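Missing here is one protein chain; the remaining ones are kept as they sit in the complex.
Right after this comes chain A.
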Amino acid sequence: MQPTHRSSRILLPAKTWFAYLSLLVALALSYIPTGLTPGVPDWVALVLAFWSIREPLRVGMGAGFLFGVLVDIGHGAAMGQHALAYVVLCYLATSVSRRVLWFPPTQQALQMFPLLLLTQVIMVVVRLVAGAEFPGWWYFLSSLTSAALWVPLNYLLLLPQYQPVDRDDNRPI
């Protein structure tokens, strides 16, 4: 079956400040001290992937690097660990954005899962090479919960673009 372009609904242009505001909110969420609870979603990776797919010209590897460093500092992780993973994530998300946007959000989530998993694998490999202990398989649960949050997040972050400037019942948006 030929996939149809579900995002054919005409959206308002995305605002760059909103993209960066949502990234800041994601950063704040990632700073919530949850300790070592497994399955806490990686908010920053999720929002970065979202904007890399939606607006590849405005949010990309540069933002991935910047927010990766900020996460590294907040978490007390090795400097560059999250930055490296997020830069690769943004690159891959940007390069698949043309294809992914043809699918409805649930199928987009399925395609995002390997990317988010790869992000975590990069971080594990970096730390294992540096001599840390393997954190256990529960660690990878996080990318599953992140991918599951793709659909609600998709709706939430597109909400401002659904709002018409002046309401007109005869207009399609």
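Following the convention adopted for this analysis, a residue touches a chain if its C-beta (ideal position, glycine included) is under 8 Å from a C-beta of that chain, and two chains touch if they have at least 3 such contacts; residues count from 1.
Here, contacts and distances are computed from a predicted model.
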Open item on the list: There's a gap in the complex where one chain should be. From "Sarcosine oxidase subunit alpha", "Arginine ABC transporter permease protein ArtM", "2-oxoacid:ferredoxin oxidoreductase subunit beta" or "Cell shape-determining protein MreC", what does UniProt name that chain?
Closed with: "Cell shape-determining protein MreC"
Task: Residue touching the undisplayed chain, where the options are A:81, A:108 or A:154 - done: A:81
Open item on the list: Need a quick check: the contact residues on chain A for the chain that isn't drawn.
Closed with: 24, 27-36, 60-62, 64-65, 68-70, 73-81, 83-84, 87-88, 91, 94-95, 126-127, 130-133, 135, 139
